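Take this structure, written in structure tokens, and hold onto it; I'll ask about it next.
With one protein chain withheld, the remaining protein chains of the complex are depicted in position.
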Amino acid sequence: MTLLAVERIKLFSTRSPWWCMALAMVITIGMAALISANTDDRFPLTVSVSQGFSNFGMVVIMVMAALAVTTEYRFGTIRATFLAVPGRVQALLAKTAVVALLAGVVGEAVAFGSWGIGTLIKPDADMAINSSAEWRNVAGTGLVFALAAVLAVAVGVLVRQTAGAVAILLVYTMLVESLIGLIPTLGQKIQRWLPFQNSTNFQTAGNESFMNETGGLDYPFGPWGSLVYFAAICVGLLVVALVVAKRRDA
Amino acid sequence: MTLLAVERIKLFSTRSPWWCMALAIALTVGMASLIAANTGDQFPLNVAVTQSFTDFGMVVIMVMAALAATTEYRFGTIRATFLAVPSRTGALVAKATVVALLAGVVGEVVAFGSWGISKLIKPNVDLAINSTAEWRNVAGTGLVFMIAALLAVAVGILIRQTAGAVAILLVYTMLVENLIGLIPTLGQKIQRWLPFMHANNFRTADGAPVTDGPGAGSQLDFPFGPWGSLAYFAAIGVGLLVVALVVAKRRDA
């Protein structure tokens, strides 16, 4: 518990996490408002449509999570941390836990904020969260954000360098996974095993909307299986990162 | 010319530009070969298909361009630069020029490399570059990379901070421009004025439609033709650079 408190103090005593959280929430919810306001008979507002921008929030939170590690390496405070807590695995686990928890909270705020502003703007639309698919789509966002943050922390520990870690995370998440689909036939076979395609499957499976991009892929798992698979990849990468950090000179 | 030489030396004497260039070329061309190898009757190979992965090269080069500016701020060498060359505009224009030229070269290498490797893998497919649309699609890549690099240098100068500049550039280019399309009706009206949509229009207009990913903007109702789109994209890139230069001139280094 002490270590969690330490990492909480560290995270909240600098500005960038606040900026990232504010940006993730304000822009995502703001865009949800813009989307909701422009829905009409042709493009009807549904629960799923209100969540259309949540990926933006996720990548911003991934940047925050990676920064939580790379800034420690950049400013040498990681060494101060390892002097105060020589058990590196515990120190880094505590950091991961704090960052993931925060990401989860932001995810829920983003999801319910987007949904809430949609219901406010279009009170007549059917925005009740009834089915389990709809619950996954909204409440599942926090889980996905938390796991994505774990992955980002792992990449941060491995790369140690802000520019590299942020670029790898963003280019991979936003570009590589979708561009791979351009490989004829083989592309989709690969895509169905990619982590963020599976996290999208967890959130959007069974939710029909005019902006649903994930149809088409023949996933090896159902939505919850996809979540477990996504979690396994994130946690697996974290384990690798912890082993590397333990062996490496600080 | 001296200033250009100075910036060339600075750029090439650190490792990250080499890494970025190698990554941009190797991965893009490698993916092009993977795509070409997997084409068949159902998904035929053509000139446009060989170029599908070039956006990856572009974002990597944008990261390189932004780093060229932000690392100078991070390590304080920007002050050494301004001491050596008190005319800040001259120094920064030289930097932008060197980076843009390099980006242009990488763009051409990426484009013709992707095309060439596809030709090698599928020698029987007609990959002749005949129409102007096909020339734009391949040879135009260098121009797009150049302008994107200018824009990235401008953002780097304005933000001065690696994490911020890289995140803004990547999130904007790869995510925001696409997600805006999700706003019903209004989204596409906005998108037809967004810079990277125009970069795509320049390269893909009148060619084979790009089916997915960041190229999806080609279905937009653009206000300009392909060359007009390029001019518009260039105006935004250069405009942002001018803003950055003015800010850098006024600001304490």
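In order of appearance the chains are A and B, and numbering begins at 1 in each one.
Methods note: contacts are C-beta pairs under 8 Å (C-beta built on N, C-alpha and C of every residue); 3 or more make two chains touch, one makes a residue touch a chain.
What we mean here is this: contacts and distances are computed from a predicted model.
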Chain not present in the shown complex, as UniProt names it (candidates "Cytochrome B6", "ABC-2 type transport system ATP-binding protein", "RsbT antagonist protein RsbS" or "Stage V sporulation protein AC"): "ABC-2 type transport system ATP-binding protein"
Contact list for the unshown chain, restricted to visible chains: A
Omitted-chain contact residue, chosen from A:Ala37, A:Val85, A:Ile129 or A:Val228: A:Val85
Residue touching the undisplayed chain, where the options are A:Lys10, A:Lys122, A:Arg136 or A:Arg160: A:Lys10
Chain not shown, touching residues in subunit A: 2-3, 5-6, 9-10, 13-16, 71-72, 75-77, 79-87, 247, 249-250
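Keep this in mind: only the chains that are shown with their structure count from here on.
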Of all residues in subunit B, those that touch subunit A in their complex: 16, 31, 34-35, 38-40, 42-43, 52-53, 55-56, 59-60, 63, 67, 70, 162-163, 166-167, 170-171, 174-176, 179, 182-187, 211-214
Footprint of subunit B on subunit A - complex, ascending: 16, 31, 34-35, 38-40, 42-43, 52-53, 55-56, 59-60, 63, 67, 70, 162-163, 166-167, 170-171, 174-176, 178-187, 210-211
